[in-house]
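Comments concern the structure below.
A protein chain is absent from this complex, but the other protein chains hold their places.
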Amino acid sequence: MKVCTVWVEARVKIKELALSRGERALVAGLSLTLVGGDAVALVGPNGSGKTSLLRVLAGLAEPTAGDLTVSMQGADADLPRNALVHLGGHQDGLKGALTVRDNLEFWIAYFGGAGLSISKALDQLGVGHLVDLPAAILSQGQKRRVALARLLVAPRPIWLLDEPTAALDTASTARFLTLVEAHRRAGGIVVAATHTSLDLSNLKTLDLGDYPAHRQDGEQTVKDAESYWLESEPL
Amino acid sequence: MKVCTVWVEARVKIKELALSRGERALVAGLSLTLVGGDAVALVGPNGSGKTSLLRVLAGLAEPTAGDLTVSMQGADADLPRNALVHLGGHQDGLKGALTVRDNLEFWIAYFGGAGLSISKALDQLGVGHLVDLPAAILSQGQKRRVALARLLVAPRPIWLLDEPTAALDTASTARFLTLVEAHRRAGGIVVAATHTSLDLSNLKTLDLGDYPAHRQDGEQTVKDAESYWLESEPL
Amino acid sequence: MGILDYANPTRVLRFSRAVKPWFLGLGLITLAVGLYGAFFTAPADYQQGETIRIMYLHVPMAWLAMMAYSMMALSAIGTLGFKHPMADVSAKALAPIGATFTAICLITGSLWGKPMWNTWWVWDARLTSVLILFLVYLGIIALWQAIEEPIKAGKVTAIITLVGAINLPIIKFSVDWWYTLHQPASVFRVDGPTIYPAMLYPLLICAVGFTLVFFYLHFAAMENELKRRRIRAMQMRAARRVAPEQTTLPQGSTA
Amino acid sequence: MSAFRALIARDVRLATRVGGGALTGTLFFLAVIVTIPFGVGPDLNLLSRIGPAIMWIGALLATLIGLERLFQSDKDDGALDLLRLTDSPVSNFVIAKVIAHWLGSSLPLVLVTPLLSLLLALEPRAILALTATLAVGTPALSFLGAVGAALAVTLRRGALLMAVIILPFSIPVLIFGVAATRAAIVDPDPFWPPFALLTATSLIYAVIGTLGAAATLKIGDG
Partner (left out) sequence: MSAFRALIARDVRLATRVGGGALTGTLFFLAVIVTIPFGVGPDLNLLSRIGPAIMWIGALLATLIGLERLFQSDKDDGALDLLRLTDSPVSNFVIAKVIAHWLGSSLPLVLVTPLLSLLLALEPRAILALTATLAVGTPALSFLGAVGAALAVTLRRGALLMAVIILPFSIPVLIFGVAATRAAIVDPDPFWPPFALLTATSLIYAVIGTLGAAATLKIGDG
């Protein structure tokens, strides 16, 4: 993917989106447009669909209804959304048997680097001294920080992060937030599912609790695969 | 294990404790005494040894130096520390193939129950409605809450929790804190590794950053297995 | 979703309930006629003697075993191509039936083999490919059982079913491609059947009879599967309905 | 003690749902048995001659492969640490796991042996002997496999490493098992000596396996 430290016209357009897991509708009628520089805190009670939504945005799953475009201008205009996003999940995707450096070198080769150098990126997150240790022996937070370094060595316009600050100590959280701001200034977009408040300048908030596919008492308000089976007359 | 909703003389005594991982000393000269009703926030930068310390307290690993006693009076006076503690780690120990109820029923049978009923415990954490779902389909936070319910159905005096509030939404965090207070009132002890501030009444704080086994520049200040190999004269 | 409206559970159940008895009734009658012909009017074979009568069971079972799999493959296309839930139901209902028919084909075959080739089993292409068919059936049944989530189960088994479809032509033509003890096709041949009418007609009648019964079984199994799914859906819904005493607690979780 | 039973119950439960060990184990056994004649060729005399060996190797592989995940799944979801939070020694835990695995995976395998033997044209006496030896011998394999399973979790390695370390030790079991079965077929050599040896091996491995696995697990991830 082409070098670019400034992202042109990065966009995420969500219209009337509906999500479901298994046979069950989860979220319905979700609309949202994000442009370069935007940051959204994806909030909502446990099980409201934050992780599921991030996976759909990343192109790892498909929505059950509505449309969704993730795009940018320039060389990569026609790339599918998988190729425009970074996903930071609960797991860090590090190979314990490889050193931190080897891990990042692989991702550079795989995603196409053109970002910061490995040592620079690690220093940004304060784990430069771990570069030659096998990833297996890192602590939870150390792993998470190495994983975040991936976003710096292989730049992509859209960051989708699932509880990125979990396991980070206070110093690293501060570091992480400055990195996010820098990414936004470069025209990038950040969507972060979180349960804590992230102190970012004009941070939008998307509460999935506002787009339920069912009432508080659990009754579905939207048709889903389960409703299909329930259609038949009683046995 | 015997029924007891009030814990008699629960104690954790740590004297001059030293920890190491692999060949490397992590923490040295750590002393601390906890009695029933105490709660400690175990803080410290990533990699300072919080998780390691909790595992040692739980009897899953041994300290390299110093002594450590975990005890209580009454029927269970002579139990080893493994049998007196609950460990809440990064992973939740749920079997995805089993329903929430089956999971908890197993732990009751295994640890010996005598605590809250399953449905009561789940309600305390606001996940009572999930009781018949397979654990595999629960979200991160739902899993974590079911895992915490384990502490209620099989009571033990000492709770060792590793970032318990990670993945919990705000409402559940509040619920969890009330449960901790209740446990303390019953004479229990709580040690929680955390990076966020837990608002608990007179919460002690143990910062592992204060008991380093090495200087800021990374030089070891304590002899460890590595120093042993370094003792030879320069090559 | 348009296509779903044609075959929704209600319609399918109603249709199935309507036609099922007919399939069973006609099937049993036809079978009675066919088997009578097979055991009383049809001659014993000049070289095989009375054992030839196994044929009237063995051959239809073999045909139906393969037909069942073909139908499963079609359903699989319905699942992957059209995402039609009813295709899953059909496929899932077919697996155990097909497996049973294959098993009967194997058993009758080896019963027949003992007098004919004086061994229960030989590892020749036809017999082996049928045994593989049986194993594939078992694998597919295992898959259906192994996956909790119906939609995923449908897709995965559909893929495996299609992969397994290579086996059908192998079974059919094994007798022509490899040298086998087993005899080549004598009914469905381009140049017409090569067995006496006196044997052929009872055989065909039996085949029709068994086929009707087969469809009866298929519909019955589909009904059960529909009920199973309805019950599961109800359970999932019920599981998420918040019990009264919880509504007093602060809202911490989605339903 | 009730903890012991609870653990066994849970594991058998997990194994006997389809997709967990029980059914698949037997199916794998079946598949191996079926595969081999293709290699060896359809010669029934030859088959019935090497039959017992094949069945035993099938059983061996089915057991070992199934065993790989004996502790792995508990490790992956964090249950392994929790299961060690009791006053009963780790070895109890190992024994419970192994018993559960044997009930869930090996027992069904023993039960289908008579059927599968027919595919290899074994005669009744051979079938009887084979089933008996498998019933007595498979526990040895399970306890042996437990050590490998413990290694697999402690070293974060896959099935193969374990198989490699375990297979050599499983060879005696195999020899005695097959020898006993052969003896039952070929009258001259006696059935009981090798059978007795097999039983003895089972008992010894039960002890060594338990201790070895428990020790390995305690090392944990240091």
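In order of appearance the chains are A, B, C and D, and numbering begins at 1 in each one.
Here, contacts are C-beta pairs under 8 Å (C-beta built on N, C-alpha and C of every residue); 3 or more make two chains touch, one makes a residue touch a chain.
Predicted model, so just to flag it, every value in this text is computed and none were measured.
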| item | value |
| --- | --- |
| Sole residue of C:V136, C:I171, C:A207 or C:M236 that reaches the chain not shown, by the stated touch rule | C:V136 |
| Absent-chain contact - pick from A:V8, A:L32, A:L60 or A:L200 | A:L60 |
| Missing-chain contacts mapped onto chain A | 21-22, 55, 58-61, 79-80, 82-83, 85-87, 89-98, 102, 106-107, 109-112 |
| Contact set of chain D toward the excluded chain (per top definition) | 19-21, 24-25, 27-28, 31-32, 34-36, 38-41, 46, 49-50, 52-54, 56-57, 60-62, 65-66, 68-69, 76, 155, 157-161, 163-164, 167-168, 170-171, 174-175, 178, 182 |
| Interface with the unshown chain - residue positions in chain C | 80, 128, 132, 135-136, 138-139, 142-143, 146-147, 151-152, 155-156, 159-160, 163-164, 166 |
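Basically, only the chains that are shown with their structure count from here on.
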| item | value |
| --- | --- |
| Selected pair, greater C-beta contact count between B-C and A-C | A-C |
| Whole-Å gap between the CA centroids of chain A and chain C | 46 |
| Distance between the centres, which are taken as Cα means, of chain B and chain A, whole angstrom | 30 |
| Between chain C and chain B, distance of the C-alpha-averaged centres to the nearest whole Å | 55 |
| Touching two or more other chains - residues of chain C | 149, 236, 240-242, 251-253, 255 |
| Residue numbers of chain B (touch at least two other chains) | 21-22, 90, 97, 129, 137, 141-142, 145, 169, 171-172 |
